[in-house]
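Every protein chain of the complex appears in place save one, which is left out.
Right, subunit A next:
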């Protein structure tokens, strides 16, 4: 019964009853506690129950509360006997029954929602709020009392970091590990080994500040990992379909990149060349403008060849203009207006000259273009002529030969004929031979082609398979990772849960109880079988007794007719039989009486359990109180009446 009590008390605590920690069983419950917790349960089950939270002091009010409580519980579907006395004059077993019923009726959905696995964000929120609450609860401690901000406190105490004083930057430095040590079968060279064992500093000594060690290592590993992942990704998407081995693929890619780099560099160089020339062209333009506007303009330009030639052309003009401008400067007798006029004239002159020059240049350019075009034409013509010439020479040679053969025409004709015949013959034989060779070769070629295509398709299939496997592998890995995460989360949840509900203990206990019950059932069955066999034996014996008695009775009766002494024996037998019958009867009677006694004892025990005496005392005192209340009421009533 203790288990049941524990569960009941735990559930009552969960719904918010204030129970002392030293209350371990229902026997320790006082009347007030019973009533208040029953009311609490009812309120959780049905929010509209209108009852005071604790037992009132007035006797009649108590009585009313008890009856209404009982009626509400009966309405909920309680099958046992219940009334005000169940609560006010409590009996442990009845109370237990009532509470078990009430707790069974408690709403369950709330509990179910709690059991669902929470999301990661909810967990995060919870941990945040927990740690914030912990900080709020703990008093402030000056920083110099903590070493590196680490403290040991809380309830239960844990190591924790407070504040950000000793936080250090996540700063990584390059660091060096020994590589290839995992594979023992691969030999590493002597020099490398000696380097690793003697000269390579420990990873903790490689950074200047100790707090950089962890970031450095993590950074290194992370970069390695990401590189590996990227490579895997690329290999899956591009590498595999290209059907090259890994090294080949890498080599090819490297080649391609190098080529691309080379091309890029070359085009950049060219472009930069273009750029400088265009820049200089712009400079040129500026220079021309300057010359048009200002009297003296000698812009310095970075030189490409083009510019130099341009400068050569323009340079002379410049000098000319300069001299033209300087001339009027020499004779200074003229007035300002004249000077102005002259200048304008000069400018006009220069402009016209400039325009002339420009048009001339254009013309020249056109001409040069024409000339180059005609040159090309000529070249073409020449090449065609050369071709013709060659052809003609060829034909001339053939003709000359035939002419040489002409004098001895017939002989030569026959000779040629024979030559032609023999060559034709040879051609035919060769063709035959070729045919002979060709047929098997073609056959072979076809076979090989078939084989190749088959192989190709097989390879394609295999490739597809590999791809499928790879994707599957990835999926499975992802799945496993997810499951692991879920497991972690669930474990965390479980750890939190076990603190308040030791479910497993309960289930274990239940299993034990069930097995106990089974054992007891077996024992009962055994006993039943035993009693049945005993009954059978009894029946058999009594039958035997009857039969032996009748047989002896008959025998003695027959003899009794002849002998007097036997008559006496017969009488004795009858008496004996009767006596024994009586004896058996008494034995059975004692049995029944014993059983009755046991039953009565049980009853006594049961009655004594229900605290009759104390309850009686309570009832009498309550009755007295009630009487008193009644009398006071009556006096009040009378007073009012009078």
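In this text, a contact is a pair of C-beta atoms (placed from the backbone, for glycine too) under 8 Å apart; a residue touches a chain by one contact, two chains touch by 3 or more; residues count from 1.
Keep this in mind: contacts and distances are computed from a predicted model.
Enquirer: So which of "ESCRT-II complex subunit VPS25", "Autophagy protein 5", "Probable vacuolar protein sorting-associated protein 16 homolog" or "COMMD8" is the UniProt name of the chain that got left out?
Expert: In UniProt, the chain excluded from the picture bears the name "COMMD8".
Enquirer: Using the touch definition up top, pick the residue from A:90, A:151, A:172 or A:213 that touches the left-out chain.
Expert: Answering carefully, the residue with contact to the hidden chain is A:172.
Enquirer: Would you indicate which residue among A:32, A:230, A:268 or A:607 is in contact with the undisplayed chain?
Expert: Missing-chain contact among the listed residues: A:230.
Enquirer: Touching the left-out chain: which of A:198, A:393 or A:564?
Expert: Touching the chain that is not displayed is residue A:198.
Enquirer: List every residue of subunit A that touches the chain not included in the displayed model.
Expert: Contacting residues on subunit A, toward the hidden partner: 124, 128, 169-176, 191-192, 194-195, 198-200, 206, 208, 219, 230, 234, 250-251, 253-254, 257.
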